[in-house]
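Removed from the display is one protein chain of the complex; every other protein chain stays in position.
Let's look at chain A:
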Amino acid sequence: MNYSPAPILIARDLTLSFGALCALESVSLEIHPGEVLAIVGESGSGKTTLLNALYGALAPDAGEVRFGENGELDRCVQALPRQQLRHLHRSAWGYVHQNPRDALRMEITAGGNIVERLMAAGERHYGTLREKALFWLQKVEIDPKRIDDLPGTFSGGMQQRLQIARTLISHPYLLFMDEPTSGLDVSVQAGFLDLLRNLVSEQRMAVILVTHDLAVARLLAGRVAVMQRGRIIETGVTDQVLDDPQHPYTQLLVSSVLPA
């Protein structure tokens, strides 16, 4: 596949240890505009640590993450002042947590949760905020009548969709997702993945998706990076990696998936 535009994010030689445990060892990768990259691997392989280092939530011991929108990777996540990093996190980037309760404000209504980013960006018209909240509720297939309900009254799948709406309302160009489907049961997962795929292609976002579920990677991702013990051991186009794995560990990972 040919991602012609220049990358929007590059990580070079990220290394990070937690004491004696080496969580990331010289990890490098690139993300191009509009592509979905899945990071797969078993539990403890460093997927979420890598995601958080890319996002700027964890500082690596060595290496850097550079990014930029217009083909110039002129900014470095690690060197960014905290205020700018926060602004980035609340507008041009988004992060979707595995557990929606980590992201949602449970004491604030669904509508309020959805429009928080708009208020942070300076929207001061209540009527406009309501309209946007209703629009995004419909977009993530939640009944607009639930706009004034608290997230705690929502099912797990609805909470996850609420988190998506709350994140995508600022039209981020880069989305970080940490196991967004793991907390959902299988029937809900299918619908959620379908919604996610549509939104990602419609919004022209790039996505870095951490998952241990190869089926999710196959459905959503154009490219896959396979991690083992803090290293990326194989990377390539999803179908190629999953159908014809080269590295013995990837072969093991692919062969250990239960047939549906």
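We take it that a contact is a pair of C-beta atoms (placed from the backbone, for glycine too) under 8 Å apart; a residue touches a chain by one contact, two chains touch by 3 or more; residues count from 1.
Keep this in mind: contacts and distances are computed from a predicted model.
Trainee: When one chain of this assembly is omitted, its UniProt record names it as which of these: "Hydrogenase expression/formation protein HypE", "Carbamoyltransferase", "Alpha-D-ribose 1-methylphosphonate 5-phosphate C-P lyase" or "Probable septum site-determining protein MinC"?
Mentor: Spelling it out: the chain absent from the display is recorded in UniProt as "Alpha-D-ribose 1-methylphosphonate 5-phosphate C-P lyase".
Trainee: Which is it among A:21, A:108 or A:257 that touches the chain not included here?
Mentor: If we include the chain that is not displayed, A:108 is the one touching it.
Trainee: On chain A, what residues meet the omitted chain?
Mentor: Against the left-out chain, chain A lists 82-83, 86, 105, 108-109, 111-112, 115-117, 119-120, 124-127, 129, 148.
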